[in-house]
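Excluded from the complex is one protein chain; the other protein chains are retained at their positions.
Chains: A and B, in written order; residue numbering restarts at 1 for each.
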Amino acid sequence: MKKINVSVVLVLLMAWLAACTGGGEVSTPPEEAAEETVVEEPVEEEAMEEEAMEEEAMEEEAMEEEAMEEEASGEPYTIGLVMVGPRDDRGWNQAHWEGMEYVLENVPNTELVWFDKLNPADNPDLTVEQVVDDLVAQGAEFIITNSAEMADGTNIAAANHPDVFFIHASGDDALTGDAPANVSNVMGQMEFGKMIAGCAAAMASETGQIAYLGPLIDAETRRLVNSSYLGALHCWETVRGNDPADLDFEVVWIGFWFNIPGVTLDPTQVVNDFIDGGADVVISGIDTTEAVVVSGQRAAAGDNVFAVPYDFTGACEEAPDICLGVPYFNWGPDYVRLIEAAMNDSWSQEWIWSPPDWTDINNPDTSAIGWVSGNGLSADAQTAIDDLVAGLADGSLNLYTGPLNYQDGTEFVADGATASDDQIWYTEQLLEGIEGVSE
Amino acid sequence: MKVTLSHIHKRFGAVHANNDISINVEGGTIFGLLGENGAGKSTLMKVLSGFFAADSGEIKLNDQVVSLSSPADALEKGIGMLHQDPLDVPPMRLLENFMMGVRGFLQPRRTAESSFRELCQAFDFDLDPHAFVHDLSVGERQQLEIVRLLWLGVETLILDEPTTGISAPQKEKLFATLHQLAADGKSIIFVSHKLEDVEVLCSEVAVLRQGVLVGQQNAPIDPAGLVKMMFVQEVNLEERLNVDLGSTFLQVQDATMSDLRLKMEGVTLDVKAGEVIGLAGLEGSGQQLLMQACAGLHRIDKGAIVVGGQTLSGRPYQEWLNAGVAFMPADRMAEGLVPGLSIAEHHVLTRYRRDQEQDKKTIDWPLFRKHSQEKITEFNIKGFVDSTVESLSGGNQQRALLSLLPKKLRLLIMEHPTRGLDIESVLYIWGKLLKRRQDGTAIIFSSADLDEVFQYSDRIVVCFGGQITAVLNTSETSVEQLGYLIAGKQPPADLREENV
Partner (left out) sequence: MKRSFSPVAVGVAPVLLALLVTSLIIIIAGAQPLEVFLAIINGSFGTAIKISDTFVVWVSLAICSAGLLVTFRAGQWNIGVEGQIVLGAIGAVWATRLFEGGAPALVISTMLLLGMIAGALWGVLVGLLKIYGGVNEIFGGLGLNFVATSMTIYLISGPWKPEGTSSVSASKLLPNEIWLPTLEGLRVSPVSIVLALIVIVLVFLALRGTIWGLELKAVGQNDRSAFVLGVPTQRILLSAYTVCGICAGLVGAILVAGVRHQLVVNISAGYGFFSILIVLLSGFTAVWSPLIAFFFAALGIGGTALRLGLDLDSSLSGVLQGVLVVSFELVQGIRQKWFGGDN
């Protein structure tokens, strides 16, 4: 028995390490886009106005900032950030991290305390409540949690700390009424980002085989796959003039938001299988960067393949040359608005499903989601994307226009009609034409 | 190589196992080491082979003081030991085991294998280099260890009771080899309880008692004097009681049994209540398999085994126990005693399940300690109620095993029941066993010691190559005749006429 000791301890530790290699967790907007909630949809003029105003405001702020520094007035306002994955994951969490950096730059006299990798693989024994306690003990007056699975924990922690304000990014409890009054929710409208991603993929593909690396199956992930597919179909058919029947759009769900060895499919393996199976563009829907990393390796080995990562502006850096671009979240502006409201005692509970700024979806100060084109994107494709964005912006284009059927042949949107927000939100199946399971 | 031990002390807690022992073994001689069970022989030899560090004292090899930090170190310096109880073996093949301890990595398997075969042939050992060590019987493991040590080229060879698992013809070969080795200048230390072995083999003998060196003799050896030195008082043979045999208790009916190495077919045997059956044969001829089958520890393939009128073959072991069957293995630390458990704990275990003399689920420790103490006294075990069984000397382990035998016993099956016991204990134990015959207990036992077989059995069953080749009435058989049968030959006609 003595002899086995050491080796078993090693086995244990290895199993343990293997279990710890998981990444972060992407969470999602709420399902119930209830009617009473006003989804922010700034009309162009408004946006322009806002922009102008904000410019002014910024100048003022800059002056104020100097003044305040001179005064060195008061304690800094401490903001806590709880992240599900590592802050430098080139994905979901880094997007939040940069959102916070934006806040620190734009809201004077603020400082940050943070905790990352709060997920069942890295820190399985910690709860949101415990981490929030610690952050509050560090002086945090405002706390942001960034993962769907933190919803319940955030609510409990918020109830424990009624004086602290919370944003639970991607949640919907402020909408359903499950959250205490000091919790708001924020999420960007990623459907549009995914449409652009799909279009970029369709423009780049030579084989007409596009693969989507999906996490687990739920209404939100189905919605994002469908949006990608519609974007792809649009550019394949109307821009490139190809037969829709020749577009092969396949989804493989790995089973969770990130790789859990032995439990989920291994995303690296899945991406390799995609490429071996003839796909030449891989769109990522998971939290981690396997899609772009593996595609980069395969391209370096001579395969003709491109990738579209997800979540974070800088995601293309993993393999710039084969990256077509990335749909990303831009959390900063919404954070700034809510934090300032809390600081000025004008907080009110909100559920925010934040749209892109159609005048410039990449405006860092106004647009909640955006698209950065990568080195792999051709000039033609760029034009197609610009046209798509313009169409979506002025309302002349709605990709959710019928006839659209679900996979099992039932009608989703009738001929000539367009899908309502509700219909999109409650997407029950993948669309006809997509390969892969819906349930 | 000349080996000198001076003033060796070794204590285990309160036990002073070696108390100021000094002996001197000249190169080219065979040195005998005798003593009652627990006298300290194995301890002394383990000190010499680097297994234990002595508390104090000095070891000299060819007049050079050495310190032996481990068995491997001792081996390097030319000292190899064949242990009384073969140590734990990992699941490896004979050849791999054989090659263990070889200096230098690049030992070609093929040369090793051919040396292995040569050595085995030299001693008439029937060992398959590709079999697994853990499938071997105790005797065969000893054989393996002997050829391994010889192959490694040890200068000093320690044999701790090597002859208990070796049959008479093999023993002769071994002795011849030992003489040969001694003639080659190697020194040999031979630990034994068998005076006749020592008599023919050794040029010098030392006797230990309770950790102290009590006497030494040079050849020619006087056995009676040795016995006196060993036991203080004289040892007397008890009269053999004649018992009326009862009705048939065990029936083996045309049974087929097999393990990885052997298949026995058409085995038929009847044993009456009160009868003693001695199994004779070379190691690995099937005695072990037959006994395990009769004890319910090995499932037979075909046929039936009927115990006390009940067909028990194919039934769970617990039912055999309930029918009053008990088994005593040769490999006592692997199949009989649980290392790590004390003597008292063993008594708790056996009394609860097997003997069902106790039905409370909790243990009444004072009661059991008292009970164990009684058994320790009764069986003259050198040890305490709380001694773990592995801390007992080989002979005392055997006594502990015997002390565990249940009161209600109908059939007792024993492999080498007196393995490692000193003469006095052998007599005492057999006395106790034979008394059980009066209550109708049948006994089946195997032994490598033909004298023992002759002395105690009513009938002798001879196994050869997986077959029962003869069933003989002891009173009508001679040792010589048996020798032929064991070796698988028919006795010459004149022998047969004389005796049958």
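Note that contacts are C-beta pairs under 8 Å (C-beta built on N, C-alpha and C of every residue); 3 or more make two chains touch, one makes a residue touch a chain.
In this text, all values refer to a predicted model and were calculated from it rather than measured experimentally.
Novice: Specify the shown partners of the omitted chain in the complete complex.
Specialist: The undisplayed chain, in the complete complex, is in contact with A, B.
Novice: Can you tell me which of A:219, A:372 or A:393 touches the chain that was removed from the display?
Specialist: Selected residue, touching the omitted chain: A:219.
Novice: Can you tell me which of B:132, B:175, B:231 or B:317 touches the chain that was removed from the display?
Specialist: Hidden-chain contact among the options goes to B:317.
Novice: Please pick, from B:258, B:350, B:380 or B:455, the residue that touches the omitted chain in the full complex.
Specialist: Candidates B:258, B:350, B:380 or B:455; residue touching the omitted chain: B:350.
Novice: Out of A:79, A:95, A:148 or A:431, which touches the unshown chain?
Specialist: A:148
Novice: For chain B, which residues touch the unseen chain?
Specialist: Per the touch rule, chain B residues meeting the hidden chain are 12, 297, 317-318, 321, 327, 329, 333-341, 345-346, 348-350, 352-354, 358, 360-363, 365, 390-391, 404.
Novice: Identify the residues of chain A touching the omitted chain, counting contacts across the whole complex.
Specialist: On the chain A side, contact with the omitted chain comes from 1-2, 4-6, 8-9, 11-13, 15-16, 19, 25, 27-32, 113, 115, 120-121, 123-127, 129-131, 133-135, 137-138, 147-149, 151-152, 155, 170, 172, 176, 216-220, 223, 255-257, 260, 262-264, 425.
In this text, only the chains that are shown with their structure count from here on.
Novice: So, what's the distance in Å between the C-alpha centres of chain B and chain A?
Specialist: 75
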